[in-house]
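Heads up: the structure comes next, in structure tokens.
And then subunit A:
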Amino acid sequence: MGIRQGILLALVFVPVLAAIPVLLVPSGRAARLIALIITAFELALSLVPFAVFMQPRPDGWLVRLDLSWIPAFGINFSLGLDGISLLMAALTAFLFMLSVLVSWDAIRDKSPMFHFMLLVMETCVMGVFLSTDLFLFYLFWEVMLVPMFFLIGVWGHGRKVYSAVKFFVYTFTGSLFMLLAIIGLYVIHGSQAGEYTFALEALKSTHVEPATGLWLFAAFFIGFAVKVPVFPIHSWLPDAHTDAPTAGSVILAGLLLKTGAYGLIRFGFPLFPEASAAYIPVILAVGIIGVYYAAWIAYAQEDMKRLVAYSSISHLGFVVLGIAAWNEVSLAGSVLQMVNHGITTGALFIMVGMLDERMHTRDISAFGGLWSKAPGLSAFFLLFIVSSLGLPGLNNFAGELLILVGLFKEYPYLAAAAFAGVVFTLIYLLRLAQKVLFGPPATDAEFHDLSPREAAILVPLAILVVVIGLYPRILIGPIEGPIKALVSPVAAVKTAGATPQAATAPAQTAAADRGGTP
Partner candidate 1 sequence: MPSFSMDNMVSILPEMIVLSLALAVLMFDLALPKDEKRYLAYFSVAGLAIAGYQTMNLAGLQLDTFYGMFVLDGYAIFFKVLFYIAAAIAILISIGYVKGQEMDKGEYYALILFATAGMMVMASGADLISIYLGLELMALSVYILAGFMRGSMKSNEAALKYFLLGAFSSGILLYGIAIIYGVTGTTNLAGIAAFIQSGQYSGPALTLAMILLVAGFGFKVAAVPFHMWVPDVYEGAPTSVTAFMSVGPKAAGFAAFLRVFTTALPGIQPDWTVIIASLAIMSMLIGNVVAISQTNIKRMLAYSSIAHAGYAMVGFVSGGMQGVSSVMMYLFIYMFMNLGAFGMVVMLRKDGVAGEELKDFAGLAKKNRTAALLMMVFMFSLAGIPPTAGFMGKFYVFMAAIDAGFTWLAIIGVMMSAVSAYFYLRVIMYMYMKEPEGEFELAAPLSLKLAMAVAVLGVLYIGMAPAGLIDFARISIAGMM
Partner candidate 2 sequence: MVPLNWYIALSAAVFCIGVAGVLSRRNIIIIFLSIELILNSVNILLVAYSHFLNSMRGQVFVFFIMAVAAAEAAIGLAIIIALYRNKETVLTDEINLMKW
Partner candidate 3 sequence: MLLQTGFIYFATVIVVCALMVITRKNPVHSVLFMLPLFFHVAGIFIMLNAEFVAAVQVLVYAGAIMVLFLFVVMLLNIQKERVRPRVGLKWTFTAPLGLTLFGFLVAILVRSQYNGTQGSFTIEAVKQIGNSQAIGQVLYTDFLFPFEVASVILLVAMVGAIVLAKKRLD
């Protein structure tokens, strides 16, 4: 195990190891400080690969780590880092550090335990983005729910317990289906190859009967789609986001949602090229419905946090469209957009949290005329809003453009429809900006501008928004190679006959072949 593997291992395990002393320290202050140091260390660690080793190995990975764990089941402790997971890991480290910072004053109650949960969460999210063994992936994926459940249920507001349980039960149920599919795939592979293993690379080569594949992919898709969340199974998200503490919302929107999309890119499509091709119409449909439906609901929201939450569903709809189109351009757009959404929406949640701390309400109508009262805060707010609605030159524009271009190559009409969705987004976000920043002041209460700590949080976010907007290549560069490797096998299947039209009714096919399931 070299130094590179050591970095990989440290990325995953440093937070959880540090979490134990955090839980044991008596004062909240010490806990905050340790958490800040650890998350900063993680951020530094996640940036090391950018500088030091960007030369991929022959198999496409930058770094691999394989340790034997449960040999009886063929389970290995396998981590792998490529461009995509590197971006996600860096985003994770960045947002967790911000989460510690935004909670600095907001979380006073049971602070050690809060930071304990935060650090455990960081380990799990890192693990999800870096695992290349399906069992290990599932483990992190599932454990992730536990700290989030506590973050919402203990430190949230409003109907926090209800939201926490709803979040847990939804995502737990979804992921249990995925567990079944993982085991199913494992058993099929084992009976074919004679070697039982959960390794991603080995499982990719499994030959799955088409009917079985449809079921297995559907189970995977449900597991991922709940997290994304995709249109009909999204209802946990507004509640969870609204009632979570600011740090919880940032992590939920910035990272948890991404794990679903990441799962589709890393596992869902590559494991089942045929089945996923058959499901593409369904995925496109739920994606485009999500874009419109969420935008429409968002327009009607009075609670700012809820509005941003619905805007997340809408934005993630784009990401899903980009994944479903599955070509190099659209996929690059989706990955880019995952990072962008993490930054922009994270920033918006942080800002809503700041407003909430000042006015103790998140009601849009309670605000107005902020521009004159707190110009600094308002400027940042406006920047993130226009970034979110995709103003050219800012980060979201680059991602959305790539998705639309990629989508246009495959489905021109759908691309047009999705583009119209962007206009929808424009409406509700501009309404938010107009009412909060420019309208007549709702109260003449005292309203102080950004504190230095708050500015320190927002400035890096703003820099990223602008830099990525102007020069997206810094993010696209690392992911080009891995995306090429991901696209070709699936694309080969798509062109090889399983045209979308031929498989428009996967459900019926699956039902007819039910006897063929294992």
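With respect to how the candidates were assembled, all candidates are chains of the complex that A comes from, given by their letters.
As a working rule, a contact is a pair of C-beta atoms (placed from the backbone, for glycine too) under 8 Å apart; a residue touches a chain by one contact, two chains touch by 3 or more; residues count from 1.
What you see is a predicted model, and the numbers here were worked out from it, not measured in a lab.
Peer 1: Given the complex, what touches subunit A, 1, 2 or 3?
Peer 2: None of the others touch subunit A; the one that does is 1.
Peer 1: Touching residues of subunit A toward candidate 1 in the complex: what are they?
Peer 2: Contact set of subunit A toward candidate 1: 69-73, 113, 138-139, 142-143, 145-146, 149-150, 153-154, 160-161, 164-165, 168-169, 172-173, 176-177, 179-180, 183-184, 186-187, 190, 517-518.
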